[in-house]
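For this depiction, one protein chain was excluded, whereas all remaining protein chains were kept in their positions.
== subunit A ==
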Amino acid sequence: MSKLISYAFCIVVTALVFYAFSPRHDGQGAELDMDLARIQFNDLVHFDGRMVAVGERGTIMVSDDDGDSWQQTYGDQQLPVTLTGITWLGGDLLLAVGHDQLILRSTDGGDSWDVIMNDEEAGEPLMGTWSADGKEVFAYGSFGRFFHSTDAGQSWTSVELDIHGEHLNDLAGDGKRMQLLVGEMGLVLRSTDGGDQWQAVEPFYRGSLFGVAHLKDASWVAYGMRGHVFVSHDDGINWSQIQLPHQLPLYGHAADANGVVIVGTGGAYVNLTGDGELRNIGFMRGMGTLTSAVVLPNREFFVAGQFGLQQRDRDLLAHTGR
């Protein structure tokens, strides 16, 4: 009995000491950290209560609660190609485009994606797609790339535009009536036949234009390098510059019935009325370079860019709304 007690004590002590000095595991799982503020996003779209963001290395994030939580539906495990644009074609149909002339298509609102086109040899990006009716779609991008689809993005044919291989950065349209395509070195193309024929507008700016938006009626806005914003009131034939007090480049915009908010480097934003009048400008501090924005149904303003998706500004909406 006494033997038992003394040796049992020694054994218990030994066991506890072994436990104390056994390798300490930090309990780390195999999950990789993912910080949405550290991923660059290049485009946002909002439809039917759902928001979809696309960006770096094929990352596609989906949110059904206006950006409070996000689920990843595509990423670099599938295809490590950076995405540059996303378009909603109506219903559950979505198109995303990116580098390597990549086109992805989703028929379930962004939950799953199919590769429609991917040309690694080209290695150069498409910048976006546009459609008036969800059936006939145009894709545009670097070095004058222009594609046409008549089956809602399932098959594509290349179209040669009569330009000198400039990058095509953005396309906007007023339904079937009128389309504008902007790009490198002040390029602006007009189409009045639903995208079949394109005519170049008399150059009014040497720098690159990164975006274009329809305001209302015959009013349009185009923006680009070094704080350049131009407004046209005659369907893109004549343009006049809106003077900004800074020279920060502008890369994306969100539009609603009240007008448009253009965003860019340094969190800069420019707010125009539907008539193309400057309403206000400002900076969203600490947001880095912004590439895109959407207006949510509750009139909130959501932005994405270099510092990811963590950013929203409820106050700015109030500005937009007024």
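The rule is short, and it goes like this: contacts are C-beta pairs under 8 Å (C-beta built on N, C-alpha and C of every residue); 3 or more make two chains touch, one makes a residue touch a chain; residues count from 1.
By definition in this document, contacts and distances are computed from a predicted model.
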item	value
Record-based protein name (UniProt) of the chain missing from this complex, from "SSD domain-containing protein", "HEAT repeat domain-containing protein", "Sugar ABC transporter substrate-binding protein" or "Cytochrome bc1 complex cytochrome b subunit"	"SSD domain-containing protein"
Candidate in contact with the missing chain, chosen from A:Val81, A:Ala222 or A:Leu244	A:Val81
Contact residue for the chain not shown (choose from A:Leu16, A:Val115, A:Ala200 or A:Ile237)	A:Leu16
Contact footprint on subunit A, counting only the chain that is left out	2-3, 5-6, 9-10, 12-14, 16-17, 19-24, 26, 28, 30, 32-35, 38-40, 42, 56-57, 76, 80-82, 84-85, 98-100, 120-125, 127, 142, 167, 169, 184, 205-208, 210, 225-226, 249, 251, 289, 291, 305-306
